[in-house]
Structures are given as structure tokens and as C-alpha cells.
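What follows is an incomplete set of chains from the complex, kept in their original frame.
Chain nomenclature is as follows: A and B, assigned in order of appearance, with residue numbering initiated at 1 for each chain independently.
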Amino acid sequence: MNLALTLHYLDLLGTVVFAITGLLAARRKQLDLFGAIVIAMVTAIGGGTLRDLIIDVPVFWTQDDLYIYVVVVTTLLFFFLARYKRLPVKMLLFLDALGLAVFTIIGTQKAMELGFSDPISIMTGIMTGVVGGMIRDVLVGEVPLVLRREIYATASFIGASAFLLLIEFGMDYETVVIVSILLTLAIRVLAIMAHIELPVFISYKAPLNSE
Amino acid sequence: MNLALTLHYLDLLGTVVFAITGLLAARRKQLDLFGAIVIAMVTAIGGGTLRDLIIDVPVFWTQDDLYIYVVVVTTLLFFFLARYKRLPVKMLLFLDALGLAVFTIIGTQKAMELGFSDPISIMTGIMTGVVGGMIRDVLVGEVPLVLRREIYATASFIGASAFLLLIEFGMDYETVVIVSILLTLAIRVLAIMAHIELPVFISYKAPLNSE
């Protein structure tokens, strides 16, 4: 299997899992079928859309109908399956972690290929990974997952950096893609399971609006 | 009257009505004149701006001052008229439906003209129709209209699909534009009046955060 194909399959996988996180959010809010498709769509293609606008290449889903179909079919399947089967409680968090990992590395890779510098490729990777979920959370009125305490953007940052570093070390391209996706996923999943957190600002025990 | 002119007038009509929905939201939140202009502006030009960025054409309002003037004048007129006259209760919903219909068809048409495929043109149309209102609702802290239960994105989807289908059937272009706008509007208004809703996810009567 060649690299381009691997990346394409991973991209579709990321699209499916992010669509499902959108659908889980939609179900919590009791949205109807089309509201659910809207949320699934922005979650799945939001990050990549912003990435392509910023690095100034044609927006990926306007070049290939497949992405739209994937989101629509995922929604229809999920929508009716959800009536018979209940997904485990932590599913949203795990799928979101997988989407984060896949999209981070694809975003980093795409910017690097175009010749952007390392910091900019990392920024682009993080953006691809976190923006879809941010829009999802804002739309359903929740504080974005990325801003809550468990390591989130951190996992994305480490994964993107590892990707660039391993490429520099001359490791086989396809292996680097897989390794850095698994690394990102592992960090995020460990953080979820162990509630590992970064330091927060010292609280002054002040009332919330006193600043 | 030729087609380009019809579309241009419809576009301005959509701009005015979406600006007014922004102003109605601004009034509910007791915003001042400039806060009101900001909301009116993002509601009226948000969807078309994202559309133009994604299909990679110059953003429409940067090519023609008229759109900005239309929003500003609409705001000033409305702002002072609103002191003397109260708009009927369901006005926001109806104007929003009209804006949705007009912008959906214009967005679909613009992408189709550029040679994008049918699914992508439909996506572009829906996006043009719903994004301005979504930003408006998020900014004033409400759950976006498009995510509430009555048929909304559904109307936009049916309108966009009808537009492409009727064009394929060889119907006169200008008639198709008018017919598909009226169809979108009719579906949405009927849904509002009759509270017609699509199926929602089965509720497990579980507490909201149990997932």
C-alpha cells in the first residue's frame, strides 16, 4: 500500500469518527436528522476546510464528492442504529481522540509538503485536529473539549512535532505517519484514562467576574 | 428582466432580510447601534463570505460597496423605526426563512456555474443559506435556529436539489430560480406554522450529561 492511499484512507477514517462525535453531541441535544447532518458535517470537515483556506490550496471536499457522501451515510447509519443500540459512555472521547490524531498528522503533513516551516506546519496540524471539534462544541453550547483540563491540544502538538522530527531523522515516511498518529492517540487516551492534567493558572479563589 | 439582474436583486433582498433578523436578535439582547450593525453585518454577509472563500472566488462584498451600504442603511432605518413600531412576533422566523431560501439558491447556482459537482453545489447552497444565521445565533448566545427541531436545513437541502434537478430537466433558468426559492420558502414556512418536525434521536430519558 503506498503512502498517498494510506493517507487517503486515514483521512476518510478521521472523517467518519469526527462525524460520529458530532452525532453523539447532536443526540445529547435531541437534534433532528438534518440538524445532526449539519453538526456531523462541520465537525468532520471544519478543521480541514480552515487548513486548506489558510495554506491556500483548493478546499479538499470541493475536489472529491466522497467526503460529503461519507458524512451523510455515516449520519444515516448512525441515526437509525442509535435507536437499537446504545454506544458506551466514553465513546465520544475515544473517537474524538482518534479523529484528533489522524487529522493532526494529515494537516501537518500537508503543510510540510507545501514547504511551510516547521512551526507553521505544526500550527496547521493542530488547527486541522482541533477546529472541527471546537465548532461542534460551540454550536451545541458547550465549552470546547480542547479548552477543558485534560491534555488535548498538547497531544496534538506532541504528535505534530514527533512527525516532523522523525521525518528529519530519515525514518520511512509511511511508518512516521502511523507512529505519530498512534503516539498522539496514546497520549490523549492516557490523559483521558488517568485524568492527567497540565498545570492551570493559580486560582485566587476570587469570584469569577472580579477581573 | 434578465437573469443576472434578477439574481442581483434577490441577493440584495436576502441581504436586507438577513440583516433585519440580525437586528431583531440585537434588539432582544439590547445591543447598541454599532453592536447591532456588527450582528446585522455578519448575519447578512457571513454565509456568502464563507461560500466565496471555499469556492475560491473574490468575496462578493469586496467587489461591490453596495452590500455594506445596504446593511448599514437597513440598520439605521430599522433602529429608529423600531422605536415607533413593533414588528409582529413571528417576523424573525419568516424573514429568516426568506433569507434562507434566497441565499440557498444563489449559493447553489454560483457553485454550479463554476463547474462544481451536484453534491458540492448543494453543500455550498446550504452553507450560504445557514451560516450567517448560525453565527448570529452563536454570537447572541442562543442555540442556532438551524439546530432546533423544525425543518430548516432540510428546506435548504430540498430547495438546492430541486434547483439542480429542474435545470437538468431543461426548464427556463430564471423560472427555476424563482420556483426553487418559493419551494424552499414554502417548506420552511409550512414547517414553522405546522410545527412539522423530522424524527429525532430516541431519548433514553437519561440525564443530559450521562454520555
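Heads up, the rule we're going with is that a residue touches a chain if its C-beta (ideal position, glycine included) is under 8 Å from a C-beta of that chain, and two chains touch if they have at least 3 such contacts.
Just so it is clear, the model here is predicted, and its values are computed rather than measured.
K.L.:
Please state how many copies of the single repeated sequence make up the complete complex in this structure file, given that 2 appear here.
P.N.:
If we count every copy in the full complex rather than just the 2 shown, we get 3.
We adopt the following convention: only the chains that are shown with their structure count from here on.
K.L.:
With chain centres taken as the means of their Cα atoms, state the distance from chain A to chain B in Å.
P.N.:
Distance between chain centres, rounded to whole Å: 28 Å.
K.L.:
Would you tell me which residues of chain A are touching chain B in their complex?
P.N.:
24, 26-39, 41, 49, 53, 58-59, 61-62, 65, 68-69, 79, 82-83, 86-87, 89, 91-92, 138-141
K.L.:
Which residues of chain B touch chain A once you look at their complex with the stated criterion?
P.N.:
By the definition above, chain B touches chain A via 53-56, 116-117, 119-120, 123, 130, 134, 138, 143-144, 146-149, 151-154, 157, 197-204, 208-211.
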